[in-house]
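Notes for the one structure printed next.
Yeah, one chain of the complex is gone here, protein chain that is, but the others are all in their spots.
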Amino acid sequence: MICCTLLLVFGCKVDSTQQNNERPVVVCSTSIIADNMQAVLGNEFDVRSLMGPGVDPHSYNPRPSDVQLLQNADVIVYNGFHLEGKMADLFHQLAASKPTFAVADYFPENQKISASKTTNVIDPHIWFTPESWLKSIGKVADQLATLYPEKAAGIKQRFELYQKKSVDEMIALKSELSTIPSEQRVLITSHDAFHYFGKYFGIEVRALQGVSTTQEPGVRDVLELVDFIVKRKIKSIFIEHSVSPKSIQAVIESCNSKGHKVNIGGTLYSDALGAQNSDGGTYIEMIRHNITTISTGLK
Amino acid sequence: MKSIISITDLQVAYQKTVVLDEVTLEIPAGQITGIIGPNGSGKTTLLKSIMGLIPIEKGTIRILDQPLYAIRKALAYVPQRESVDWNFPASVFDVVAMGRLNTQKWWKRLNQEDLTIINKALEQVQLTEFRDRQIGQLSGGQQQRVFLARALAQQAQIILMDEPFVGVDMVSQSAILEVLFELRAQGKSMIIVHHDLLTVSNYFDYAILLNNKVVATGPTSEVLQPETLEKAYGATLLLNR
Partner (left out) sequence: MSSYSIIDPTLQRIVIGTVLIGLSASLVGVFSFLRKKSLIGDAISHAILPGIAVAYLFIETKNPVVLLIGAVIAGWLATIVMGGLQRTTKLKEDSIIAIVLSAFFALGLVLLSWIQGHSNGSQSGLSDFLFGKVAALTNQDVYLFTLVGAALLLIIGIKKRLFYYIAFDRDYMTTRGFSVRWNESIVSTCSIFAIAIGIQAVGVVLMSALLIIPVASARMLTYRLGTLMLLTGIFGVVSALGGSYLSTLSANMPTGPWIIMVLAGIALLSFFIGKLRSKTNHQKAKLG
């Protein structure tokens, strides 16, 4: 019996040292960050995502298995600006014992958008400003290069390739939306995730819920949005993969009752990527899908 | 004697304790019968068994030579006063009106005949002026009279009462007794669980003395003999007759 226990203990120890000799484990909070990191760090690192496809980071409650995953990680990368609303304390704790990076910390000051007119809270959906976002990802990558100098060259090379490819794609997509008449060029979604998106890609943005999905839309919010849609004769409104479409349905019903037919133009990816084999499985694909869906819905 | 209720070999248990053990007795018609005995002797249990409120282990109970479910209309039950919350939102009238419920056609509203019967019952117990009073605002004795009025409104042949004289003032006591004697004169039968030995001979014609078993049954004078009382209460009791 004692032998078995000893074997178990030593067996475990052997495992962890084996892990140290293998690739460093980088745990990313969202699937978006994980996708970016995977492209930049390649196979030299073991990149994991805490939240799976379609998971809402605003309301995500970490479970014990998640905490274990984070505690066993070598590096942690998360979004910041309170996107992972319920995990702030946890990240703070982890930062004391291992390299923990918030992409938000490297995000340029002049690009920040306020979440509302009344508070100092910054809108956390910064990945929708591709060029600044990628620069910030690059800065996180630099930090990793400093931590793992033997892998620095690979990181730098991969990042430059990835950045060029992504930015080229984004600039091409920018022109897609300009053909929609400005009166109807409004992106209406479940929650306010698209301000950065709207600013970069040139489209007005409105939403039912606030910046966080944990904020309930009130009756007045529905009333005002319905009025807006009917007045501006918006053709489509959009739901999100990670957010419940129930409130949007109420909006649509009211618009229809008021004589203006508005459709669901499609489902957008907002706070998370789609499944691997879907049309939103990577960062670039996700944005491309959004643009295509929006332009089809509003034209 | 003509009996209205025949009980044979009744056995009732409550959580492994035998409360009534092989009880066999007859209850006479047209008389006021008192069920007496020490605490825990099974008095209330006997009453509740007759009314079908508790399950019985074995034995039979025949009322007017019929089982309970066939003859419910002939019985009126007056529960212990404490079995009900008197702060309940109800008036005296509301409670007495329960006596006019029609089990088959429960949706029927009160008609003129029902109202007459209810008012008469209130008159009989002398509670007419309290008709619209909330029941919690009555004295103990008045509350007891409300229960009696409800039983009267049923116009049943047999009335069963559980300790109706507990905590009741003198005025109410005599009012209740007056009604009982009147009912007896009309040929109705009353079966009453009673707590006070001193008043047994004043109230009851017939007595059943219990101590989880039947100790004695018969006219009160016979049952109230010191030897029989000793068997039930286990002590010599002095009673002024």
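Here the chain labels run A and B in written order, and each chain numbers its own residues starting at 1.
FYI, a contact is a pair of C-beta atoms (placed from the backbone, for glycine too) under 8 Å apart; a residue touches a chain by one contact, two chains touch by 3 or more.
The structure displayed is predicted, hence computed values, not measured ones.
Q: What are the shown chains that the left-out chain touches?
A: Counting the whole assembly, the omitted chain is in touch with A, B.
Q: If the hidden chain were put back, which of A:Gln143, A:Ser244 or A:Asn263 would touch it?
A: Once the missing chain is taken into account, the touching residue is A:Ser244.
Q: Which of A:Gly210, A:Gly265 or A:Gly281 sits in contact with the chain that's absent?
A: From the options A:Gly210, A:Gly265 or A:Gly281, the contact with the absent chain belongs to A:Gly210.
Q: Have a look at A:His92, A:Lys164, A:Lys233 or A:Lys258 and name the one touching the chain we're not showing.
A: Checking the options A:His92, A:Lys164, A:Lys233 or A:Lys258, the one contacting the hidden chain is A:Lys258.
Q: Which residues does subunit A use to touch the chain missing from this display?
A: On the subunit A side, contact with the omitted chain comes from 52-56, 59-61, 63, 210, 213, 215-224, 226-227, 239-247, 249-250, 253-254, 257-258, 272, 275.
Q: Can you list where subunit B touches the absent chain?
A: Within subunit B, the residues that touch the unshown chain are 48, 51-53, 69, 72, 75, 77, 79, 83-85, 88-91, 94-95, 98, 101, 103, 106-107, 134, 150.
Please note the rule applied: only the chains that are shown with their structure count from here on.
Q: Averaged over CA atoms, how far is the centre of subunit A from the centre of subunit B? Could you give it in whole Å?
A: So the centroids are 77 Å from each other.
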